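Note that this complex is displayed minus one protein chain, with the remaining chains in position.
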Amino acid sequence: MDEPLLEIKDLSVSLKKRNTISVAVDCLSLNLYPSEILGLVGESGAGKSMTGSAILGLIESPLYISAGTITLHGQSIVEAPEHIRGSKISMIFQDPLVSLNPLKTIGEQLVKTIKTHFNISKAEALERGKRLLSDVGIDPERIDAYPHTFSGGMRQRVVIALALAPDPDLIIADEPTTALDVSVQAQILNLLKRLCIERGTSIILITHDMGVISETTDRVAVLYSGRLVEIGETSDVLQHPKHPYTAGLVASTPNIDPHSFHKKLFQIPGTMPDINDVPNGCAFHPRCEHASNICQTQKPPLFNARASCWLLETPGETL
Amino acid sequence: MERFFRSDFFYHFCHAPVAIVSFITIILIILSAIFANLIAPTNPFDPSSLNLMNGFTPPLETNEFTGESFLLGTDDQGRDLFSTILYGLRISLFVGLMAVFLAMVMGVLLGLIAGFLGGWIDSIIMRFADIQMTFPSILVAMLIYGVARGILPPEVRYEMSIVVLIISIGLSEWVPFARTVRGSTLVEKEKEYVTAAKMIGLNRQQIMVRHILPNVLSPVLVIATITFALAIIAEATLSFLGVGVPTTKPSLGTLIRIGQDFLFSGEWWILLFPAITLLALALSINLFGDWLRDTLNPKLK
Partner (left out) sequence: MSFINVDQLTRLFDLSEPWIVRAITGQKKRILTAVDCVNFQIEKGETYALVGESGSGKSTIAKMVAGILVPTSGSVIIDSKDFNDAKLDKTSMNALRRKTQMVFQSPYASLNPRWKIGSIINEPIKAFGLIENENSQHIRVIELLEQVGLSERDIGKYPHEFSGGQRQRISIARALASEPEIIICDEPTSSLDVSVQAQVLNLLKDLQKNFSLTYLFISHDLAVISTMANNIGVLKEGVLVEEATPKDLFCKPQHDYTKMLLAAVPNLQNN
């Protein structure tokens, strides 16, 4: 494999409130390779957005990075986030209105972003802005329109064009389609996939939706309670999950399947623990039907570079 | 109670020196007003205890005629200023408290009705509020005060003057309550728990009182605190202008007015001490109110 574009090593993000410190992201290690779409999936509070913020250097008090390194092209971005964030990493949020200034035309916003990163004339920047718009499937003639004249899906396209403006190596998309209708969601996901192939941009796709992960990503990392529980090729992870949580997550996702009409869904008992109250050992053990003594006392390491579960300690043992 | 001491609210309070100092000041002032008869050396409202010979005694100096000395000096009628301030505080706090209560009840009720019912009722209430807001509230209070004095028969005017004062200040301060409550009501009434209440056939009064009212009250506490300071100042202003409480039962404002008459003849203490008390009280309440607002509802800023 190539050199990784982004390397996250033993990243921990902690929360300090009053006199208690709780860990929101716990010793997370990930590699991201060029022109790859990596999915970060987990339920709310699993730490997936927090990981995205850490990469962007957006962690603010009372949160802080308590351990670990994040390197892009071998350079640490924990120490110099400002400079790298703008030109190498872009962000797409769930709500397109967060990223768009309602008082400026999309052209003005594009030109401003382009001119911040490249030393070119206004006319050239405008030209480049129009090209970006047509890249994301918006008629370049609409460059002088205001954000509110676009529909939700079109706005998200504008946001993607803005994210592409600095020509970044990495785009972090945090639930980019959660606020959109299914038909629009499919278009946006296809657009992201196409851009990844055409421009060689890597994408970290943060989502709670297993279907989106399955359709879009090359590899997937499953987070639970701030910890990485499983990572691997998307099809492999979804079809042959090695961690009981991944297996439960896949099984409990409703799917259109003529054999499952009216059937009850598989359900994982209980809920994810609060970050102030994470159980000892494997965080998933109280909900796990395979839990044994060791699960209650010792945190499982990542076995076979795949899953953090003591079941994998014995070779040949599978779910 | 134990839950209160462990709450975030209490934690923030312990870490805000301004809040602690202003809170202690308010409590001290309120306590000394309540126990004025125990703390004060004389009763200034009792004419028989007054000795005109004691008039204009400077603070801590011995009166040359009677040989008595007073902590903060005396006023023109020989009333001990320290005692008069304590008893005056009682009137100022009482008027302020009752006026805020009146403004609060009226504002919350009208705001709730306007927000929940909407339509022409909302328009009438809120346009009326808009019109009232274009006048300074002290002007509105003076207007109401004047009208009330005109209506009341002369023989009850004197006893009723404090009640009239409370009503006029109360009626002049209801608008901020109504506006805030109306705003929160508009948000709350769209929430699904209100729909759930409709689905079990509750009527509008029941939904307003049982479901919406408890959810729109938290900003009211903050506004009440700030309005309390405004009401005390309004009372002082009215008394200063001579339309408030009678001079025989002076409030802080009345004392300041009396003091102002003698300021340029060298009897500075008659003005200064009541003014400092009023300042300390109003400032503490305002600072505490600001802190309360920031802590309870940062969105109100």
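Per-chain numbering from 1; labels A and B assigned in written order.
The working rule: contacts are C-beta pairs under 8 Å (C-beta built on N, C-alpha and C of every residue); 3 or more make two chains touch, one makes a residue touch a chain.
All of these numbers come straight from a predicted model, not from anything done at the bench.
Across the entire complex, the residue among B:Asn51, B:Ser69, B:Gln132 or B:Asn215 in touch with the chain not shown is B:Asn215.
Note on the undisplayed chain: of the listed residues A:Gln75, A:Asn101 or A:Ser252, the one touching it is A:Ser252.
Considering the whole complex, the residue from A:Ile21, A:Val98 or A:Leu265 that touches the absent chain is A:Leu265.
Think of the hidden chain as still there; on subunit A it touches residues 43-44, 181-183, 185-186, 189, 208-212, 214-216, 234-235, 238-239, 248-250, 252-258, 260-269, 271-272.
In the full complex, subunit B touches the omitted chain through residues 191-193, 195-202, 211, 214-215.
One rule holds for everything that comes next: only the chains that are shown with their structure count from here on.
Mean C-alpha positions place subunit A and subunit B at a centre distance of 54 Å.
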